[in-house]
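As you look at this complex, bear in mind that one protein chain is not there, while each of the others sits in place.
Now for chain A:
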Amino acid sequence: MFLYSLTLHRATGVVCASIGSFVGGKSQEIVVARGKSLDLLRPDESGKVVTLHSVEVFGAIRSLVPFRLTGSQKDYLAVGSDSGRLVILEYSKERNCFDKVHQETFGKSGCRRIVPGQFLAVDPKGRALMVAACEKQKLVYVLNRDATARLTISSPLEAHKSYTITYSITGVDCGFDNPIFAAIELDYSEADRDPTGQAAAEAQKHLTFYELDLGLNHVSRKWSEPIDNGANLLVSVPGGGDGPSGVLVCAENFIIYRNQDHPEVRAVIPRRTDLPEERGVLIVSAATHRQKSMFFFLLQTEYGDVFKVTLEHEGDRVSELKIKYFDTFPVTSAMCVLKAGYLFAASEFGNHALYQFRAIGDGDDVESSSANLMETEEGFQPVFFQPRGLRNLALIDQIESLMPVMDMRVMNLFDEETPQIFTLCGRGPRSSVRILRPGLAINEMAVSQLPGAASAVWTVKKNVNDEFDAYMVVSFQNATLVLSIGETVEEVSDSKFLDTTPSLAVALLGEDSLMQVHPNGIRHIREDGRVNEWRTPGKKTIVKVGSNQFQVVIALSGGELIYFDMDMMGQLMEADKNEMPGDVACLAFAPIPEGRRRSRFLAVGSYDNTIRILSLDPDDGMQVLSVQSVSSPPESLLFLEVKASTGGEDGADHPASLFLNAGLQNGVLFRTVVDMVTGQLSDTRSRFLGLRAPKLFSCMVRGRQAMLCLSSRPWLGYIHQGHFLLTPLSYETLEYAASFSSDQCAEGIVAVAKDQLRVFTIERLGETFNETAIPLRYTPRRFVVLPKRKHLAIIESDKGAFTAEEREALRKECMEANGVGENGNTGAMDNGGEDGEERDEPMTDEQFGYPKAESDKWVSCIRILDPKSRETTCLLELQDNEAAFSVCTVNFHDKDNHGMLLAVGTGKGLTFFPKRTVEAGFIHIYKFVDEGRSLELLHKTQVDDVPLALCQFQGRLLAGIGSVLRLYDLGKKKLLRKCENKLFPRTIVSIHTYRDRIYIGDIQESFHYCKYRRDENQLYIFADDTVPRWLTAAHHIDFDTMAGADKFGNIYFARLPQDTSDEIEEDPTGGRIKWEQGKLNGAPNKVEEIVQFHVGDVVSCLQKASLIPGGGDSIIFGTVMGSLGALLAFTSREDVDFFSHLEMHMRQEHPPLCGRDHMAFRSAFFPVKDVIDGDLCEQFPTLPLDMQRKIADELDRTPSEILKKLEDIRNKII
């Protein structure tokens, strides 16, 4: 089996983010590392975050730091990754991509202890760069420029120190003196030699300054001082003329200013009043804002509170450090302050946000200062504060993020054309069920009722130079309705359009005249009000029309074509005639070439399954240039021109090209390239769009021509970042559409569907899925679908949180403390401000998180959700410190009176540190009541460990309880043990069954295949895996095969060899399995690993499913970083050969951006086996043209054939 791996939805979580001016000039961009991919983002004028560029790097990015050489206008980006290399990138605006400027190898690849890459720091003046590992190694590179102003990089200077753990490094701003890097270090050599652990407890962290002597080209430890033992993060303080220089050391509970020859200035970080005493406050992310006259720091704690830190200083003496409460938003992994007054908050989990500054924290909030730091016998006096709603920031945009995907199911619960993907995402109060549908989201602006069922709609401008459309014309069965577009859209009668007949086309002709084509003629309305009418000869009627600004062609019934041309006087003149062999099905003009007045080609589709290209040259006399036969009569034709471009905002070089698109009656969209000179057709592609013949319309998307295809669902074909994408829109079936532009909506689309007129815009271009979110209460763990009612049963649990009642009590208490409780408000309002006018937003748990409780407290709930109405029909909070971990539906075979039951496995008082302990485990059995909308507890059974896996098996319940697999039957008061097997190595985390086989996934030891013998009532393990796998997800593929994913980010397939499988099935007595013994406590047979692939992200769920109607199954997986991917099995040997060769060439010609070897990355833990990396293959179109041609030659194909192959295989998945 060979698989093709493809990422369907890139990871949305953020590892680190940084701000810089990468494009150059005044604009600022945010560069974001999402684990395996690197994105460049920019907020546009309206405050929406736009992705400029996104690239897969096939490696783990761990740190990013931008730097700028003095006097330069543009920032470089240094990337620390797991490649054992330092990579410096430069963004090329022309080609819209990152270019590798330097790649310096310094160590082995992989995330290792002493190989640098974890930390990066740069001298604020851009003269040197330090890259450090978690332990021991630090390398310093000197950056410079050569005579041609190119960046040069020196060989590395070592600043290693053995037995030292590094916590954080930063570049100290010391103007143009020798560059200095600061590091928080801890020497553990003493601790290692002392087995009693006393030295470890006494180990002292140091703040060390490393100075790079530019003259001697040497790095020395300049200064090392003990610091607070909770130190975890360094923030550089502006120096030179702008500030006192030095660093802020963020430690647990404190922020300390340190510099050489300067006493420490310390202030405590204010604590939330509800925080348990034993918990510290740790700063997790930091942002610096500098202006000419001032600077401040925004530091975020692990609870989400943001503090503004300012320094009072005179010259380089700091007199006071102030920490003031700023605002609270979800915990971030990185924050960036933009000059334009925005704050980009890259959340650790869940949606990212862009905030706008409304104030810079000058209000009266809780402030802690070094001046009034009080030291008592128990330590420093804490300062308390109460979080409040956003006051200094205002949310202006959110970027959806699926991180983390906890569970996922592909299913068509809504009976739509394509299945939906139901994912459980997020953590704690920000968790949600997200329903993903392949396609683009649309924003509906207006829906209005029409007097009858409309057949078509057009929009026209009054003049070519107008910005907005003037009229909207709707055609009915026997009438035409004209609406004028202005502030409002209203019916008009003075437009001179004929309204007693249906229309076939309405368009602007020439500069400023309008044309209406109706079945009996053409009505040409001149700008001054004169109307010219051309009538059809005899009894013939017009059936089809094609037009552009100067040319009109009509097809009469019977197949006669009449071609009109506009003369210099603006008069429409009959220019030519042609007789087609039969009735004409559709007509389209090619776009007018630049600098010319007339289009050169006319495409005619006929009912005899052909498309003809006719020449419109006056000398040729409508001669047929080429004929293309198609599988079904064409219904609609559209030419799409891709203008020649050399980059710009969205793409690499394109030669100009012309495409002819045809919607065929069998629902296929047919696309061919038209030679711009000869009119010859070549390179055809087709794609099935839906059950109805696609109607094609031209529209504008981001200022470029795009194509709207209306089949049984609408599709949009557009160019995004240099690729042509054809994506469905998540909207209902439309009849006819036209582009629409008014001052409220610049790039809209107006469409008719039955008797409704709809105006909408298309949003979030470039995304594969659009999502609807339904909020949940706690971190969702798993869910099952209740197939009959189409409901979801979700289990949610959170560690270290208070139950809902306790939270409510806490809230009341704190409300009373603030003196607003008597208003009777039940916690919705928090009148935090002293003056009554300024009222803060209500406190939401999404923004603030749940208050922290002791770490052994759990909260959990079971929820029945109706995804269609988005309504929770039942929510059971578990009591008594229980938390749910597994769920399944079960039908007990002889207890028919209950029907389907829900089994939930819970653990009580679970703790992880220092050793996993649990007070008790339970299996709850619930009965569905109230038509399946609600649950009723039947009974609960105590077990000795947490049941992490439950599954129905032959009318009984299989439960994996710790290392024991047990079969239960339903009793009156309890579950009844029927049979068990205690021979599993660690903990059972997944159970799948098929016939009498049971496939067990162990937390650490991969899969075990078992068999249940009913006559003997015994469970046997007959096969297991040879490799230890820390299983995170499992899915049953076929009788002998299981797909699994381990926590190191690998996906693998384990298969029982055919002969072993046969032997086991053909063993009638079962005696052999029973007595056969394995070696070293293993099972007698071993499964083989037939597929192996490193995803580079922890895969949390796997499923075999098809995302397109009628498509083959692929393995869909979701990951912790919020990406979705697919593995598709190849069906032909030829394809395997082709793609493996393409992959090989891509590896050679286009090595990954961050320096990791592609093959090594995909084989990071186990050698990759039989999987072809589609993400790498899909980078083929981004290669320069000559490189594309070179690879194509090696493969004996043309580049366009390769593109077609790539497109085809993607279309098989989604």
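Note that in this section a residue touches a chain if its C-beta (ideal position, glycine included) is under 8 Å from a C-beta of that chain, and two chains touch if they have at least 3 such contacts; residues count from 1.
The rule is short, and it goes like this: contacts and distances are computed from a predicted model.
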{"item": "UniProt protein name of the chain not shown, from \"CENPI protein\", \"Splicing factor subunit\", \"Gamma-secretase subunit PEN-2\" or \"Origin recognition complex subunit 4\"", "value": "\"Splicing factor subunit\""}
{"item": "Among A:D1097, A:E1143 or A:E1207, residue touching the chain not depicted", "value": "A:D1097"}
{"item": "Absent-chain contact - pick from A:L354, A:I525, A:V1120 or A:V1171", "value": "A:V1120"}
{"item": "Touching the absent chain when the full complex is considered, from A:F349, A:F670, A:F848 or A:Y968", "value": "A:F349"}
{"item": "Residue of A:C134, A:V904 or A:I1214 touching the missing chain in the full complex", "value": "A:C134"}
{"item": "Omitted-chain contact residue, chosen from A:A345, A:A801 or A:M843", "value": "A:A801"}
{"item": "Residue, one of A:D99, A:D192, A:E533 or A:D1193, that touches the chain absent here", "value": "A:D192"}
{"item": "Residues from chain A at the interface with the omitted partner, ascending", "value": "13, 15, 35, 60, 62, 82, 110-114, 117-118, 133-136, 162, 165, 167, 186, 188, 191-192, 195, 197, 200-201, 203, 232, 282-285, 302-303, 331, 333, 348-349, 403-404, 406, 427-428, 779, 781-782, 798-801, 855, 885-886, 910, 912-916, 946, 948, 986-987, 989, 1003-1004, 1030-1032, 1047-1049, 1096-1098, 1100, 1119-1121"}
